[in-house]
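A single protein chain has been omitted from the complex, and every remaining protein chain is retained in its original position.
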Amino acid sequence: MSVELFGVLLGVFFTLAVYTFLYRENPYSRIAEYVFIGAATGYGIAYDLDWLKNQWVGTWSKTMEDSILFVLALLLAVLWYFRFSKRYFFLYRIPLAITVGTYIGLALRSVVFAQVIEQVRSTAALKVVGIDPWTAFNNLVTMIIVVCTLAYFTFTVRQEAAFWKPVNKFARYAMMIGFGSAYGYTVLTRMSLFIGRVQFLLGIPPNPPEAKMFFPWVALVLLGTLLGYDYYKKTKK
Amino acid sequence: MATAPRIWEKLETIDARIIYLILWIVILWPFIYPIGLPVSIGSYSLAYAKAIDDLPAGSIVVVSFDFSLGGLGELYPIAIATLHHLFTKPVKIVIIAIWSDGAIVADMVLKDLKPDQPPYNRKYGEDWIFLGYAPGGETAMAALGKDFWSTLPTDYYYKKHVSTYPIMQNLRSANDVTLLVSLETGTPGADEWVRQWYVPYKVPMIVGCIGVMAPTVAPYLAGGQVKGMLPGLRAAAEYELIIGRKGLGVASADALSTSHMVFVIFVILGNISYFMRRRSK
Amino acid sequence: MDITPLLSQQILKSGRVSGMVFLLIIAASTAYFIRRGKAGKVPYLRKVPGLDAIDEAIGRATEMGRPVFCSHGIASIADATYGPQTIAGLSVLGYVAQLCARYGVRLIVPVRQLVVYPIAREIVENAYRMEGKLDQFRVEDIVYLSGWQFGYSMGYMSLMRREKAGANIMVGGYWAESLQLAEVGYMVGAMQVSGTANTHQIPFFVVATDYTLIGEEIYAAGAYLSKDPAMIGSIVAQDIGKYVSIALILLGFVLLIFGNDYIIQMLRW
Partner (left out) sequence: MSLLRRVEIPIAITIIFALIQVIPYFVNMGPAVEATQDKVVRWTLIVSTGALLVGLTSLLLIHVPRVTRRRTHWEYSLLLIAFMFLMTIIGLPFPELNLGLTGYWFRFFYNNVLTPLSASLYAILAFYITSAAYRAFKARSLEAALLLISGTILVLRNAPLGTFLIPQIADLGDWIFNIPNMAVNRAIMIGGGLGAMVLGIRVLLGYERGYLRGGE
């Protein structure tokens, strides 16, 4: 068997091994799980090393100052490892603080625009006059839903006044409709993904056609051993 | 009538594995024995096909592969059908990629279609050309818009300078492009093309994308920047029916219909059993 | 108000002033209400059923003699957009670990991000120490599963099936794995409390788990659970932000009816 063909067999095996998990946790799904975690971790390490090398070659090795900064960063990176030291474990908080600080800073400045200002502005800019009535109606509905849902989440106000009850009810209904539609909408992409795997198993192009040769046999072996074992255990009892 | 409620109770707490098995069957079945369930054709798909049909002879179309191998499941049928449609029209086709894997994907699709052979018989370098990957994401789009020759100086297959190909003589900037086709899974994609090509050069575009992208592209359809859109496998099927070339999309449409219908049937069954059980209490 | 002089002298950046003002309002009110809280003026706080359910979930797992699973999402703390969700999830983890230590129930924490791993470990270890049960802390139950999204979810699902999870508490940034975890958690009979600010995943949590914290509720979770007056005070700032947003929306909307787009322009500053 050529290496490429063996690769296709591996692909078919791992695909089906994942789906045996739907039946129950079993040795095949466990093989898939551990191989995946091992290989993915290895991939991550390789990827990061490659990235580090590119950073060094592409950017930081150019000037003396940058080189020193790079080495300093690597030294700080090693401090993470002190997490395992009983005496000096607190040293790992330094790289942690640098990381958290930088990204909290980035988050503060990006979130305020992308998630707050932009959204508030596009809601305030919804027009209800000078456009066709259907769009005006939709804009009005959008605005009311946004305001009511925002109000619904208030934490520190006793929601006793009379207007709260209808507002909260409306917000909850709107949320349920929204959540339902998002759920239903996603069914399409999830089914499409699985259809993609079925096409792989059946060797439909662009997938390697050899897959359909392996599919029935691998499926038979996996299912046969699993069901056979469970049947055997059941009858023995 | 002690048995009837038990049926409902059983149905309500049905073993999920039965649901899984039924899903496997209804999705596998149509690929082995195609059913040919009816597909309704939406306005977005019609507009997409029309944008290509309306192209005047000799106009230049840029097809950009803005996705990686992961997007193949949904975009492969769209890419095949779109290029088939284009190769049967008397237009010049320039294929590029903004994603690094896009070049690999485009190569796969072109190898599958073989445009230089019948029924297309289109000459490479004269009727169509494949320029490969332009690195830099949105920056690359902007650079291409300004100057094609310097951004993608050689073609993908022969690594020869673009000036040696007749097709490139009339293509220097986005101003020379009649239509842009973007096949995409995410960023950079439609947002960036609109910013870099529509806003400055008014190049109209059509988009083939994965299903989840549809809501982000839809505003551009309303705004007129995007002329047509094919979101996902379902739209691929519609498009294949419009151009009369049934392929992977139509085959998948059956599986989509059966799986969605099974979903709805399960929801209905779940509700019937819920109410019957409650009534019997 | 005219801000042109500030812009023309290039002290502030055009297009960013509105965000800066908003951020300053939030910062000032957070600081103010934290001080007020410290001074003993604790604001009223409405009940968040999802957060109260955490106690119930852990209690039930204890009764059943099954482990509690608690995860904080798959986003890295080193992420400009989703990092805060992980921090919010870690605050919940601190509370859950404390309760688990108190009840003597096993706690399993599946981790996806390497950067987060040492933090999760320290949080749990510290909670056990504070309850005086450091001897019961099991390092191997803080599991780094995989940096790959689905490697993580596969490991998480298998772990829940193998160990028969009694409770599964998921608060943080979740993506496609949300439904995988929630569905398998249901199948093994775990009581589940979930929460995320990723709008596209909230529907799956709402449908498949017992209680769901929606959006901003996860950020208030740490303060809510800590019952620390200063922290609870800071939640008022979240509400003030909402009042400002609602006011801007309503004002802008009404002014626009009369053809005035002042508010919309202001938000472009």
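Note that the chains are named A, B and C in the order they appear, and that numbering of residues resets to 1 at the start of each chain.
The working rule: a contact is a pair of C-beta atoms (placed from the backbone, for glycine too) under 8 Å apart; a residue touches a chain by one contact, two chains touch by 3 or more.
All values derive from a computational prediction rather than experimental measurement.
Visitor: Specify the residue from the set A:35, A:157, A:202 or A:219 that touches the hidden chain.
Guide: Looking across A:35, A:157, A:202 or A:219, the contact with the absent chain belongs to A:35.
Visitor: Among B:7, B:25 or B:267, which residue is in contact with the omitted chain in the full complex?
Guide: Once the missing chain is taken into account, the touching residue is B:267.
Visitor: What does the interface between subunit A and the hidden chain look like in terms of residue numbers?
Guide: Those residues of subunit A that touch the unshown chain are 3, 7-8, 10-12, 14-15, 18-19, 21-22, 30-55, 59, 69-70, 73-74, 76-81, 83-84, 88, 90-109, 111-112, 114-116, 119-120, 122-123, 138, 141-143, 145-150, 153, 172-188, 190-191, 193-194, 196-197, 200.
Visitor: For subunit B, which residues touch the unseen chain?
Guide: Residues 14, 16, 19-20, 23, 27, 37-40, 42, 69-70, 211, 215, 218, 234, 237-238, 253, 256-257, 259-264, 266-267, 269-271, 274-275 of subunit B touch the chain that is not shown.
Visitor: List the subunit C residues touching the unshown chain?
Guide: So the residues of subunit C touching the missing chain come out as 10-13, 16-17, 19-20, 23, 26-27, 30-31, 34, 77-78, 84-85, 87-88, 90-91, 93-95, 97-98, 113-115, 117-119, 122-127, 130, 139-140, 142-144, 147-151, 153-154, 176, 179-180, 182-184, 186, 197, 199, 202, 204, 206-208, 214-220, 222, 226, 230-231, 234-235, 237-238, 241-242, 245.
Keep this in mind: only the chains that are shown with their structure count from here on.
Visitor: Determine the shape of the graph in which chains are vertices and touching pairs are edges (line, ring, star, complete, other).
Guide: Contact map by chain: line.
Visitor: Could you work out how far the Cα centre of subunit A sits from that of subunit B, in whole Å?
Guide: Taking the mean C-alpha position of each chain, the two centres sit 23 Å apart.
Visitor: For subunit B versus subunit C, what separation do you get between their C-alpha means, in angstrom?
Guide: 37
Visitor: Where in subunit A do residues touch two or more other chains at once?
Guide: Within subunit A, the residues that touch at least two other chains are 186.
Visitor: Quick check on subunit B: which residues sit in contact with 2+ other chains?
Guide: Residues of subunit B never touch two or more of the other chains.
Visitor: Which subunit A residues qualify as touching subunit B in the complex?
Guide: Touch residues, subunit A against subunit B: 22-23, 186-189, 191-196, 198-199, 202, 204-206.
Visitor: Subunit A touches which residues of subunit B in the complex?
Guide: 17, 20, 23, 27-28, 31-32, 72-74, 76, 108-109, 112, 210-212, 232-234, 248, 251-252, 255-256, 259-260, 263
Visitor: Can you tell me which positions in subunit C touch subunit A when the two form their complex?
Guide: Residues of subunit C touching subunit A: 16, 18-19, 22-23, 43-46, 48, 77-81, 83-84, 87, 115, 118-119, 121-122, 145-148, 150-151, 154-155, 157-158, 161-162, 199-200, 202-204, 206-207, 214-217, 220, 235-236, 238-239, 241-242, 245-246, 248-253, 256-257, 261, 263-264, 267-268.
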